[in-house]
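Below is a slice of the complex: some chains, not all, each in place.
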Amino acid sequence: MRETAILLISCPDRKGILAKVTGFIAENGGNILHADQHIDFQKEIFFMRIEWDLSSFKIPKEKIAGSFEPIAKEFAMNYQLHFSSKVQNVAIFVSKYDHCLHDLLYRFKAGELKGNLKLVISNHPDLKELVETYGVPFYHFPKTKETKLEVEEKEIELLKKEKIDLIILARYMQILSDNFVNQFRNRIINIHHSFLPAFVGAKPYHRAYERGVKIIGATSHYVTEELDQGPIIEQDVVRVSHRDTLEDMIRKGRDLEKIVLARAVRWHLENKILVYDNKTVIFD
Amino acid sequence: MRETAILLISCPDRKGILAKVTGFIAENGGNILHADQHIDFQKEIFFMRIEWDLSSFKIPKEKIAGSFEPIAKEFAMNYQLHFSSKVQNVAIFVSKYDHCLHDLLYRFKAGELKGNLKLVISNHPDLKELVETYGVPFYHFPKTKETKLEVEEKEIELLKKEKIDLIILARYMQILSDNFVNQFRNRIINIHHSFLPAFVGAKPYHRAYERGVKIIGATSHYVTEELDQGPIIEQDVVRVSHRDTLEDMIRKGRDLEKIVLARAVRWHLENKILVYDNKTVIFD
(Lines give C-alpha, C1' and ligand atoms only; values in the text may rest on other atoms or scores of the structure.)
Protein backbone atom coordinates (compact mmCIF):
# COMPACT_ATOMS: atom_id res chain seq x y z
CA MET A 1 0.00 0.00 0.00
CA ARG A 2 1.43 3.34 -1.00
CA GLU A 3 1.22 6.08 1.61
CA THR A 4 -1.17 8.90 0.85
CA ALA A 5 -2.11 12.28 2.26
CA ILE A 6 -5.72 13.37 2.58
CA LEU A 7 -6.97 16.93 2.85
CA LEU A 8 -10.52 17.58 4.04
CA ILE A 9 -11.44 21.19 3.39
CA SER A 10 -14.43 23.44 3.91
CA CYS A 11 -14.50 27.17 3.26
CA PRO A 12 -16.62 29.97 1.79
CA ASP A 13 -17.10 29.29 -1.93
CA ARG A 14 -14.88 31.45 -4.14
CA LYS A 15 -13.27 31.30 -7.55
CA GLY A 16 -10.01 29.42 -7.88
CA ILE A 17 -10.01 27.18 -4.80
CA LEU A 18 -9.79 23.95 -6.76
CA ALA A 19 -7.07 25.28 -9.05
CA LYS A 20 -5.06 26.50 -6.07
CA VAL A 21 -5.26 23.26 -4.12
CA THR A 22 -4.61 20.97 -7.07
CA GLY A 23 -1.86 23.31 -8.25
CA PHE A 24 -0.18 23.05 -4.83
CA ILE A 25 -0.16 19.27 -5.09
CA ALA A 26 0.89 19.11 -8.75
CA GLU A 27 3.70 21.66 -8.38
CA ASN A 28 5.17 19.59 -5.59
CA GLY A 29 5.08 16.38 -7.58
CA GLY A 30 2.03 14.79 -5.99
CA ASN A 31 -0.13 12.36 -7.93
CA ILE A 32 -3.81 12.92 -7.10
CA LEU A 33 -5.67 9.65 -6.56
CA HIS A 34 -9.07 10.93 -5.48
CA ALA A 35 -10.57 14.37 -5.64
CA ASP A 36 -14.14 15.00 -4.72
CA GLN A 37 -15.64 18.41 -4.22
CA HIS A 38 -19.07 19.65 -3.35
CA ILE A 39 -20.61 23.09 -3.17
CA ASP A 40 -23.61 23.91 -1.03
CA PHE A 41 -25.03 26.68 -3.23
CA GLN A 42 -27.64 27.62 -0.67
CA LYS A 43 -25.05 28.40 1.97
CA GLU A 44 -22.19 29.11 -0.46
CA ILE A 45 -19.78 26.71 1.18
CA PHE A 46 -17.12 24.74 -0.67
CA PHE A 47 -16.19 21.21 0.49
CA MET A 48 -13.40 19.03 -0.71
CA ARG A 49 -11.63 15.77 -0.07
CA ILE A 50 -8.42 15.26 -1.98
CA GLU A 51 -6.02 12.35 -1.63
CA TRP A 52 -2.62 12.07 -3.23
CA ASP A 53 0.28 9.68 -3.40
CA LEU A 54 3.20 10.75 -1.19
CA SER A 55 5.82 8.57 -2.86
CA SER A 56 7.14 11.30 -5.16
CA PHE A 57 5.82 14.31 -3.22
CA LYS A 58 8.61 16.79 -2.66
CA ILE A 59 7.44 18.16 0.69
CA PRO A 60 8.19 15.89 3.66
CA LYS A 61 5.15 14.78 5.62
CA GLU A 62 5.85 16.86 8.67
CA LYS A 63 6.13 20.04 6.61
CA ILE A 64 3.00 19.65 4.45
CA ALA A 65 0.72 21.42 6.91
CA GLY A 66 3.08 24.35 7.16
CA SER A 67 3.42 24.63 3.39
CA PHE A 68 -0.31 24.49 2.90
CA GLU A 69 -1.03 27.09 5.58
CA PRO A 70 -0.84 30.17 3.29
CA ILE A 71 -3.47 28.71 0.95
CA ALA A 72 -5.67 27.81 3.90
CA LYS A 73 -5.40 31.36 5.18
CA GLU A 74 -6.07 32.92 1.78
CA PHE A 75 -9.38 31.07 1.45
CA ALA A 76 -10.31 31.04 5.15
CA MET A 77 -10.35 27.26 5.15
CA ASN A 78 -11.19 24.83 7.88
CA TYR A 79 -9.08 21.85 7.02
CA GLN A 80 -7.82 18.54 8.32
CA LEU A 81 -4.69 16.81 7.04
CA HIS A 82 -4.58 13.03 7.42
CA PHE A 83 -2.08 10.37 6.39
CA SER A 84 -3.09 6.88 5.33
CA SER A 85 -0.23 5.52 7.43
CA LYS A 86 -1.89 6.75 10.62
CA VAL A 87 -4.22 4.04 11.89
CA GLN A 88 -6.85 5.36 14.29
CA ASN A 89 -7.32 3.99 17.78
CA VAL A 90 -10.84 2.81 18.47
CA ALA A 91 -12.93 2.09 21.57
CA ILE A 92 -16.31 0.38 21.56
CA PHE A 93 -18.95 1.03 24.23
CA VAL A 94 -21.59 -1.66 24.80
CA SER A 95 -24.19 -2.69 27.33
CA LYS A 96 -25.81 -6.13 26.96
CA TYR A 97 -26.85 -6.41 23.30
CA ASP A 98 -24.03 -8.13 21.50
CA HIS A 99 -24.96 -8.23 17.81
CA CYS A 100 -23.24 -4.98 16.79
CA LEU A 101 -20.25 -5.74 18.98
CA HIS A 102 -19.88 -9.21 17.51
CA ASP A 103 -20.14 -7.81 14.02
CA LEU A 104 -17.54 -5.10 14.67
CA LEU A 105 -15.12 -7.50 16.34
CA TYR A 106 -15.22 -9.61 13.19
CA ARG A 107 -14.80 -6.68 10.83
CA PHE A 108 -11.81 -5.30 12.72
CA LYS A 109 -10.22 -8.74 12.96
CA ALA A 110 -10.80 -9.47 9.27
CA GLY A 111 -9.23 -6.15 8.34
CA GLU A 112 -12.39 -4.86 6.72
CA LEU A 113 -12.31 -1.96 9.17
CA LYS A 114 -8.88 -0.42 9.37
CA GLY A 115 -8.35 0.67 12.97
CA ASN A 116 -6.67 -0.43 16.17
CA LEU A 117 -9.48 -1.73 18.30
CA LYS A 118 -7.83 -0.92 21.61
CA LEU A 119 -10.55 -1.65 24.12
CA VAL A 120 -14.20 -2.27 24.89
CA ILE A 121 -16.01 -0.49 27.72
CA SER A 122 -19.28 -1.67 29.19
CA ASN A 123 -21.58 -0.79 32.06
CA HIS A 124 -22.29 -4.51 32.40
CA PRO A 125 -19.92 -7.47 32.74
CA ASP A 126 -21.85 -9.77 30.38
CA LEU A 127 -19.80 -9.42 27.21
CA LYS A 128 -16.38 -9.73 28.77
CA GLU A 129 -15.77 -13.25 27.53
CA LEU A 130 -16.78 -12.53 23.94
CA VAL A 131 -14.48 -9.49 23.80
CA GLU A 132 -11.52 -11.28 25.31
CA THR A 133 -11.87 -14.17 22.87
CA TYR A 134 -10.84 -11.62 20.25
CA GLY A 135 -7.84 -10.58 22.32
CA VAL A 136 -9.29 -7.17 23.09
CA PRO A 137 -9.16 -5.73 26.64
CA PHE A 138 -12.56 -5.38 28.29
CA TYR A 139 -13.28 -2.72 30.92
CA HIS A 140 -16.30 -2.89 33.19
CA PHE A 141 -17.49 0.54 34.33
CA PRO A 142 -20.80 0.15 36.17
CA LYS A 143 -22.85 3.33 36.37
CA THR A 144 -25.69 4.65 38.43
CA LYS A 145 -27.40 8.01 38.12
CA GLU A 146 -25.38 9.15 41.06
CA THR A 147 -21.98 7.91 39.90
CA LYS A 148 -22.37 8.63 36.22
CA LEU A 149 -20.29 11.79 35.95
CA GLU A 150 -17.60 10.43 38.20
CA VAL A 151 -17.37 7.15 36.26
CA GLU A 152 -17.28 9.07 33.00
CA GLU A 153 -14.20 10.89 34.25
CA LYS A 154 -12.47 7.55 34.65
CA GLU A 155 -13.59 6.46 31.22
CA ILE A 156 -12.27 9.68 29.70
CA GLU A 157 -8.99 9.20 31.50
CA LEU A 158 -8.65 5.70 30.07
CA LEU A 159 -9.62 6.88 26.56
CA LYS A 160 -7.03 9.66 26.68
CA LYS A 161 -4.36 7.35 28.03
CA GLU A 162 -5.01 4.94 25.16
CA LYS A 163 -5.09 7.85 22.68
CA ILE A 164 -8.53 6.84 21.41
CA ASP A 165 -9.48 8.63 18.19
CA LEU A 166 -12.95 7.15 17.66
CA ILE A 167 -15.62 5.91 20.06
CA ILE A 168 -18.32 3.58 18.75
CA LEU A 169 -21.54 3.24 20.74
CA ALA A 170 -22.62 -0.26 19.70
CA ARG A 171 -26.07 -0.21 21.30
CA TYR A 172 -24.71 1.42 24.46
CA MET A 173 -27.77 2.04 26.61
CA GLN A 174 -26.45 5.09 28.46
CA ILE A 175 -26.68 8.75 27.55
CA LEU A 176 -23.30 10.48 27.65
CA SER A 177 -22.94 13.77 29.48
CA ASP A 178 -22.36 17.03 27.59
CA ASN A 179 -18.88 17.12 29.05
CA PHE A 180 -18.06 13.71 27.61
CA VAL A 181 -19.52 14.58 24.21
CA ASN A 182 -17.60 17.84 24.10
CA GLN A 183 -14.29 16.12 24.52
CA PHE A 184 -14.90 13.85 21.53
CA ARG A 185 -16.73 16.19 19.19
CA ASN A 186 -17.53 14.38 15.89
CA ARG A 187 -15.62 11.38 17.14
CA ILE A 188 -18.44 9.41 18.78
CA ILE A 189 -20.62 7.35 16.42
CA ASN A 190 -23.92 5.98 17.68
CA ILE A 191 -26.36 3.54 16.08
CA HIS A 192 -30.01 4.39 16.65
CA HIS A 193 -32.52 1.67 15.84
CA SER A 194 -34.96 3.78 13.90
CA PHE A 195 -35.21 5.80 10.78
CA LEU A 196 -34.43 9.20 12.33
CA PRO A 197 -36.03 11.65 12.85
CA ALA A 198 -38.85 9.13 13.33
CA PHE A 199 -38.88 7.56 16.78
CA VAL A 200 -36.25 9.60 18.58
CA GLY A 201 -35.50 8.20 22.02
CA ALA A 202 -36.40 4.95 23.76
CA LYS A 203 -37.99 1.81 22.35
CA PRO A 204 -38.23 2.81 18.69
CA TYR A 205 -39.21 -0.68 17.51
CA HIS A 206 -42.10 -0.77 19.93
CA ARG A 207 -43.29 2.58 18.70
CA ALA A 208 -42.82 1.62 15.04
CA TYR A 209 -44.89 -1.49 15.72
CA GLU A 210 -47.61 0.55 17.43
CA ARG A 211 -47.70 3.08 14.61
CA GLY A 212 -48.04 0.38 11.99
CA VAL A 213 -45.23 1.52 9.70
CA LYS A 214 -44.47 -0.57 6.61
CA ILE A 215 -40.72 0.03 6.65
CA ILE A 216 -38.29 0.20 9.57
CA GLY A 217 -34.82 1.69 9.60
CA ALA A 218 -31.58 2.30 11.43
CA THR A 219 -29.46 5.44 11.60
CA SER A 220 -25.81 5.98 12.45
CA HIS A 221 -24.89 9.49 13.55
CA TYR A 222 -22.35 11.52 15.44
CA VAL A 223 -23.34 12.11 19.03
CA THR A 224 -24.14 15.66 20.12
CA GLU A 225 -25.60 17.07 23.29
CA GLU A 226 -29.13 16.60 22.04
CA LEU A 227 -30.36 13.00 22.06
CA ASP A 228 -30.52 11.46 18.55
CA GLN A 229 -30.13 14.88 16.94
CA GLY A 230 -26.53 14.68 15.77
CA PRO A 231 -25.35 14.72 12.13
CA ILE A 232 -26.67 11.65 10.31
CA ILE A 233 -23.97 9.56 8.64
CA GLU A 234 -25.92 6.66 7.17
CA GLN A 235 -29.40 5.15 7.13
CA ASP A 236 -30.93 2.03 5.72
CA VAL A 237 -34.34 0.38 5.84
CA VAL A 238 -36.11 -2.93 5.54
CA ARG A 239 -39.72 -3.70 4.69
CA VAL A 240 -42.11 -5.06 7.33
CA SER A 241 -45.77 -6.05 7.16
CA HIS A 242 -48.65 -6.85 9.47
CA ARG A 243 -47.24 -10.39 9.57
CA ASP A 244 -44.18 -9.15 11.46
CA THR A 245 -44.46 -9.27 15.21
CA LEU A 246 -42.50 -6.90 17.38
CA GLU A 247 -39.91 -9.67 17.76
CA ASP A 248 -39.63 -10.00 13.97
CA MET A 249 -39.06 -6.28 13.71
CA ILE A 250 -36.33 -6.39 16.34
CA ARG A 251 -34.69 -9.31 14.53
CA LYS A 252 -34.84 -7.62 11.13
CA GLY A 253 -33.59 -4.44 12.72
CA ARG A 254 -30.49 -6.12 14.12
CA ASP A 255 -29.19 -6.79 10.61
CA LEU A 256 -29.81 -3.17 9.67
CA GLU A 257 -28.07 -1.86 12.77
CA LYS A 258 -24.95 -3.90 12.10
CA ILE A 259 -24.62 -2.77 8.50
CA VAL A 260 -25.52 0.88 9.05
CA LEU A 261 -23.08 1.20 11.93
CA ALA A 262 -20.25 -0.58 10.10
CA ARG A 263 -20.60 1.69 7.07
CA ALA A 264 -20.35 4.80 9.22
CA VAL A 265 -17.30 3.50 11.05
CA ARG A 266 -15.56 2.62 7.80
CA TRP A 267 -16.14 6.07 6.31
CA HIS A 268 -14.91 7.73 9.48
CA LEU A 269 -11.75 5.61 9.64
CA GLU A 270 -11.03 6.39 5.99
CA ASN A 271 -11.45 10.14 6.60
CA LYS A 272 -14.36 10.38 4.19
CA ILE A 273 -16.75 12.41 6.35
CA LEU A 274 -17.03 16.18 6.67
CA VAL A 275 -19.46 17.57 9.22
CA TYR A 276 -21.06 20.98 8.84
CA ASP A 277 -24.25 22.56 9.98
CA ASN A 278 -25.35 19.35 11.71
CA LYS A 279 -25.13 17.43 8.42
CA THR A 280 -22.52 15.19 6.84
CA VAL A 281 -20.85 15.23 3.46
CA ILE A 282 -19.74 11.66 2.68
CA PHE A 283 -17.01 11.52 0.04
CA ASP A 284 -17.53 7.89 -0.86
CA MET B 1 -63.29 -12.84 -15.68
CA ARG B 2 -65.23 -15.08 -13.36
CA GLU B 3 -67.25 -13.30 -10.69
CA THR B 4 -66.04 -13.74 -7.14
CA ALA B 5 -67.18 -12.92 -3.63
CA ILE B 6 -64.79 -11.53 -1.04
CA LEU B 7 -65.22 -11.65 2.72
CA LEU B 8 -63.11 -9.38 4.91
CA ILE B 9 -63.43 -10.46 8.52
CA SER B 10 -62.09 -9.38 11.88
CA CYS B 11 -63.14 -10.82 15.24
CA PRO B 12 -61.80 -11.98 18.58
CA ASP B 13 -59.53 -14.98 18.00
CA ARG B 14 -61.17 -18.30 18.86
CA LYS B 15 -60.91 -21.91 17.84
CA GLY B 16 -62.75 -23.00 14.72
CA ILE B 17 -63.25 -19.73 12.85
CA LEU B 18 -61.35 -20.79 9.78
CA ALA B 19 -63.05 -24.20 9.65
CA LYS B 20 -66.45 -22.57 10.02
CA VAL B 21 -65.93 -20.00 7.29
CA THR B 22 -64.30 -22.34 4.79
CA GLY B 23 -66.89 -24.99 5.62
CA PHE B 24 -69.67 -22.51 4.82
CA ILE B 25 -68.15 -21.87 1.42
CA ALA B 26 -67.34 -25.49 0.64
CA GLU B 27 -70.74 -26.81 1.67
CA ASN B 28 -72.39 -24.39 -0.69
CA GLY B 29 -70.22 -25.40 -3.62
CA GLY B 30 -67.83 -22.43 -3.60
CA ASN B 31 -64.31 -22.80 -4.92
CA ILE B 32 -61.90 -20.80 -2.76
CA LEU B 33 -59.40 -18.85 -4.85
CA HIS B 34 -57.57 -16.92 -2.16
CA ALA B 35 -57.60 -17.31 1.60
CA ASP B 36 -55.34 -15.28 3.78
CA GLN B 37 -55.61 -15.05 7.53
CA HIS B 38 -53.69 -13.27 10.18
CA ILE B 39 -53.79 -13.32 13.96
CA ASP B 40 -52.62 -10.48 16.13
CA PHE B 41 -51.53 -12.54 19.12
CA GLN B 42 -50.88 -9.51 21.24
CA LYS B 43 -54.45 -8.29 20.94
CA GLU B 44 -55.97 -11.71 20.18
CA ILE B 45 -57.75 -10.59 17.04
CA PHE B 46 -58.36 -12.78 14.02
CA PHE B 47 -58.31 -11.29 10.51
CA MET B 48 -59.23 -12.91 7.25
CA ARG B 49 -59.71 -12.25 3.58
CA ILE B 50 -61.29 -15.05 1.62
CA GLU B 51 -62.30 -14.93 -2.03
CA TRP B 52 -64.26 -17.58 -3.85
CA ASP B 53 -65.65 -18.27 -7.30
CA LEU B 54 -69.39 -17.65 -7.51
CA SER B 55 -69.95 -19.63 -10.71
CA SER B 56 -71.04 -22.80 -8.95
CA PHE B 57 -71.96 -21.27 -5.58
CA LYS B 58 -75.45 -22.41 -4.57
CA ILE B 59 -76.48 -19.29 -2.65
CA PRO B 60 -77.52 -16.37 -4.88
CA LYS B 61 -75.48 -13.21 -4.44
CA GLU B 62 -78.19 -11.22 -2.73
CA LYS B 63 -78.70 -13.91 -0.11
CA ILE B 64 -75.09 -14.58 0.82
CA ALA B 65 -74.95 -11.92 3.53
CA GLY B 66 -78.10 -13.28 5.15
CA SER B 67 -76.84 -16.84 5.06
CA PHE B 68 -73.52 -15.85 6.55
CA GLU B 69 -75.08 -13.78 9.33
CA PRO B 70 -75.41 -16.62 11.90
CA ILE B 71 -71.69 -17.39 11.62
CA ALA B 72 -70.83 -13.70 11.92
CA LYS B 73 -72.95 -13.49 15.06
CA GLU B 74 -71.50 -16.64 16.58
CA PHE B 75 -67.98 -15.27 16.36
CA ALA B 76 -68.83 -11.60 16.93
CA MET B 77 -67.37 -10.70 13.56
CA ASN B 78 -66.97 -7.37 11.90
CA TYR B 79 -67.20 -8.24 8.24
CA GLN B 80 -67.56 -6.79 4.78
CA LEU B 81 -68.89 -8.72 1.81
CA HIS B 82 -67.73 -7.54 -1.62
CA PHE B 83 -68.30 -8.78 -5.15
CA SER B 84 -65.69 -8.52 -7.87
CA SER B 85 -68.46 -7.41 -10.26
CA LYS B 86 -68.97 -4.24 -8.26
CA VAL B 87 -66.62 -1.58 -9.58
CA GLN B 88 -66.04 1.25 -7.12
CA ASN B 89 -66.67 4.88 -7.97
CA VAL B 90 -63.67 7.09 -7.44
CA ALA B 91 -63.07 10.83 -7.00
CA ILE B 92 -59.67 12.50 -7.04
CA PHE B 93 -58.95 15.74 -5.16
CA VAL B 94 -56.05 17.86 -6.39
CA SER B 95 -54.64 21.36 -6.02
CA LYS B 96 -51.88 22.44 -8.42
CA TYR B 97 -49.31 19.63 -8.41
CA ASP B 98 -50.18 17.35 -11.28
CA HIS B 99 -47.75 14.42 -11.13
CA CYS B 100 -49.91 12.08 -9.04
CA LEU B 101 -53.03 13.11 -10.92
CA HIS B 102 -51.37 12.47 -14.27
CA ASP B 103 -50.15 9.10 -13.07
CA LEU B 104 -53.58 8.07 -11.75
CA LEU B 105 -55.39 9.22 -14.89
CA TYR B 106 -53.12 6.94 -16.89
CA ARG B 107 -53.51 3.97 -14.57
CA PHE B 108 -57.31 4.21 -14.55
CA LYS B 109 -57.41 4.63 -18.33
CA ALA B 110 -55.04 1.72 -18.92
CA GLY B 111 -57.16 -0.49 -16.68
CA GLU B 112 -54.34 -1.04 -14.21
CA LEU B 113 -56.58 0.45 -11.52
CA LYS B 114 -60.05 -1.04 -11.63
CA GLY B 115 -62.47 1.72 -10.72
CA ASN B 116 -64.85 4.22 -12.29
CA LEU B 117 -63.00 7.50 -12.11
CA LYS B 118 -66.12 9.65 -11.95
CA LEU B 119 -64.72 13.10 -11.27
CA VAL B 120 -61.87 15.30 -10.18
CA ILE B 121 -62.33 18.11 -7.64
CA SER B 122 -59.85 20.94 -7.20
CA ASN B 123 -59.59 24.17 -5.26
CA HIS B 124 -57.75 25.62 -8.26
CA PRO B 125 -58.73 25.72 -11.92
CA ASP B 126 -55.25 24.87 -13.26
CA LEU B 127 -55.64 21.16 -14.00
CA LYS B 128 -59.00 21.36 -15.72
CA GLU B 129 -57.63 20.84 -19.21
CA LEU B 130 -55.50 17.83 -18.29
CA VAL B 131 -58.44 16.14 -16.59
CA GLU B 132 -60.85 16.78 -19.40
CA THR B 133 -58.40 15.40 -21.98
CA TYR B 134 -59.05 12.07 -20.28
CA GLY B 135 -62.80 12.56 -20.56
CA VAL B 136 -63.23 12.98 -16.83
CA PRO B 137 -65.45 15.78 -15.41
CA PHE B 138 -63.54 18.46 -13.52
CA TYR B 139 -65.11 20.48 -10.70
CA HIS B 140 -63.58 23.67 -9.41
CA PHE B 141 -64.41 24.35 -5.75
CA PRO B 142 -62.37 27.35 -4.56
CA LYS B 143 -61.98 27.52 -0.80
CA THR B 144 -61.07 30.14 1.74
CA LYS B 145 -60.80 29.73 5.48
CA GLU B 146 -64.20 31.32 5.77
CA THR B 147 -65.98 29.31 3.11
CA LYS B 148 -64.28 25.98 3.74
CA LEU B 149 -67.06 24.21 5.63
CA GLU B 150 -69.71 25.54 3.34
CA VAL B 151 -67.82 24.48 0.21
CA GLU B 152 -67.18 21.07 1.73
CA GLU B 153 -70.93 20.61 2.06
CA LYS B 154 -71.27 21.10 -1.68
CA GLU B 155 -68.44 18.69 -2.33
CA ILE B 156 -70.05 16.09 -0.08
CA GLU B 157 -73.34 16.58 -1.88
CA LEU B 158 -71.66 15.98 -5.22
CA LEU B 159 -69.77 12.94 -3.93
CA LYS B 160 -72.97 11.42 -2.57
CA LYS B 161 -74.87 12.15 -5.76
CA GLU B 162 -72.18 10.40 -7.76
CA LYS B 163 -72.10 7.52 -5.24
CA ILE B 164 -68.37 7.92 -4.69
CA ASP B 165 -66.84 4.97 -2.83
CA LEU B 166 -63.24 6.14 -2.66
CA ILE B 167 -61.66 9.59 -2.47
CA ILE B 168 -58.01 9.99 -3.44
CA LEU B 169 -56.12 13.06 -2.22
CA ALA B 170 -53.48 13.37 -4.94
CA ARG B 171 -51.38 16.10 -3.30
CA TYR B 172 -54.50 18.02 -2.27
CA MET B 173 -53.20 20.96 -0.26
CA GLN B 174 -56.23 21.41 1.99
CA ILE B 175 -57.02 19.81 5.32
CA LEU B 176 -60.47 18.23 5.38
CA SER B 177 -62.81 18.96 8.28
CA ASP B 178 -63.67 16.29 10.83
CA ASN B 179 -67.18 16.24 9.46
CA PHE B 180 -65.94 15.44 5.96
CA VAL B 181 -63.58 12.75 7.21
CA ASN B 182 -66.32 11.16 9.29
CA GLN B 183 -68.55 10.70 6.30
CA PHE B 184 -65.89 8.78 4.39
CA ARG B 185 -64.23 6.83 7.18
CA ASN B 186 -61.45 4.61 5.76
CA ARG B 187 -62.42 5.69 2.28
CA ILE B 188 -60.12 8.68 1.84
CA ILE B 189 -56.53 7.89 0.84
CA ASN B 190 -53.87 10.58 1.14
CA ILE B 191 -50.28 10.64 -0.05
CA HIS B 192 -47.88 12.32 2.34
CA HIS B 193 -44.47 13.19 0.96
CA SER B 194 -42.41 11.89 3.84
CA PHE B 195 -41.59 8.69 5.58
CA LEU B 196 -44.17 8.99 8.37
CA PRO B 197 -44.03 9.49 11.30
CA ALA B 198 -41.01 11.58 10.32
CA PHE B 199 -41.91 15.06 9.09
CA VAL B 200 -45.61 15.20 9.85
CA GLY B 201 -47.22 18.32 8.43
CA ALA B 202 -46.05 20.96 6.00
CA LYS B 203 -42.93 21.06 3.82
CA PRO B 204 -41.48 17.64 4.66
CA TYR B 205 -38.86 17.76 1.88
CA HIS B 206 -37.54 21.05 3.21
CA ARG B 207 -37.30 19.62 6.67
CA ALA B 208 -35.70 16.38 5.42
CA TYR B 209 -33.14 18.51 3.58
CA GLU B 210 -32.46 20.58 6.69
CA ARG B 211 -32.09 17.49 8.88
CA GLY B 212 -29.63 15.91 6.48
CA VAL B 213 -31.34 12.53 6.14
CA LYS B 214 -29.81 9.97 3.80
CA ILE B 215 -33.11 8.44 2.68
CA ILE B 216 -36.43 10.11 1.90
CA GLY B 217 -39.83 8.48 1.69
CA ALA B 218 -43.50 8.74 0.89
CA THR B 219 -46.49 7.36 2.79
CA SER B 220 -50.05 6.61 1.69
CA HIS B 221 -52.58 6.44 4.49
CA TYR B 222 -56.27 6.68 5.30
CA VAL B 223 -57.25 10.13 6.44
CA THR B 224 -58.41 10.57 10.01
CA GLU B 225 -59.17 13.64 12.09
CA GLU B 226 -55.57 13.98 13.15
CA LEU B 227 -53.21 15.29 10.48
CA ASP B 228 -50.96 12.56 8.97
CA GLN B 229 -51.87 10.18 11.81
CA GLY B 230 -54.20 7.81 9.97
CA PRO B 231 -53.55 4.11 9.30
CA ILE B 232 -50.53 3.70 7.04
CA ILE B 233 -51.21 1.67 3.90
CA GLU B 234 -47.89 1.76 2.10
CA GLN B 235 -44.47 3.39 2.28
CA ASP B 236 -41.43 3.44 0.08
CA VAL B 237 -38.08 5.22 0.12
CA VAL B 238 -35.24 6.41 -2.08
CA ARG B 239 -31.65 7.20 -1.21
CA VAL B 240 -30.35 10.78 -1.25
CA SER B 241 -26.93 12.25 -0.52
CA HIS B 242 -25.31 15.59 0.15
CA ARG B 243 -25.17 15.97 -3.64
CA ASP B 244 -28.96 16.22 -3.78
CA THR B 245 -30.34 19.72 -3.58
CA LEU B 246 -33.79 20.37 -2.23
CA GLU B 247 -35.02 20.37 -5.83
CA ASP B 248 -33.46 16.96 -6.43
CA MET B 249 -35.21 15.61 -3.37
CA ILE B 250 -38.53 16.98 -4.54
CA ARG B 251 -37.98 15.42 -7.99
CA LYS B 252 -36.99 12.03 -6.57
CA GLY B 253 -39.91 12.24 -4.18
CA ARG B 254 -42.42 12.71 -6.99
CA ASP B 255 -41.68 9.24 -8.34
CA LEU B 256 -42.11 7.78 -4.88
CA GLU B 257 -45.39 9.59 -4.32
CA LYS B 258 -46.87 8.29 -7.56
CA ILE B 259 -45.98 4.68 -6.86
CA VAL B 260 -46.86 4.65 -3.17
CA LEU B 261 -50.24 6.25 -3.82
CA ALA B 262 -51.06 3.95 -6.75
CA ARG B 263 -50.30 0.83 -4.70
CA ALA B 264 -52.62 1.92 -1.92
CA VAL B 265 -55.41 2.74 -4.35
CA ARG B 266 -55.08 -0.63 -6.08
CA TRP B 267 -55.22 -2.57 -2.81
CA HIS B 268 -58.25 -0.57 -1.69
CA LEU B 269 -60.09 -1.12 -4.96
CA GLU B 270 -59.37 -4.86 -4.77
CA ASN B 271 -60.68 -5.02 -1.20
CA LYS B 272 -57.36 -6.14 0.18
CA ILE B 273 -57.12 -3.78 3.15
CA LEU B 274 -58.47 -4.27 6.67
CA VAL B 275 -58.15 -1.40 9.12
CA TYR B 276 -57.98 -1.91 12.86
CA ASP B 277 -56.46 -0.07 15.73
CA ASN B 278 -55.11 2.64 13.42
CA LYS B 279 -53.12 0.06 11.45
CA THR B 280 -53.71 -1.82 8.21
CA VAL B 281 -53.59 -5.48 7.35
CA ILE B 282 -52.80 -5.76 3.62
CA PHE B 283 -53.81 -9.11 2.15
CA ASP B 284 -51.64 -8.88 -0.92
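First chain written, first letter: the chains are A and B, and each begins at residue 1.
What we mean here is this: a residue touches a chain if its C-beta (ideal position, glycine included) is under 8 Å from a C-beta of that chain, and two chains touch if they have at least 3 such contacts.
Worth saying up front: this structure is predicted, and the values here are computed from it rather than measured.
> Whole complex: how many copies, 2 being shown?
4
Throughout what follows, only the chains that are shown with their structure count from here on.
> Considering only the defined contacts, which chain A positions touch chain B in the complex?
38, 40-42, 47, 195-199, 211-215, 217, 231-237, 241-243, 245-246, 278-282
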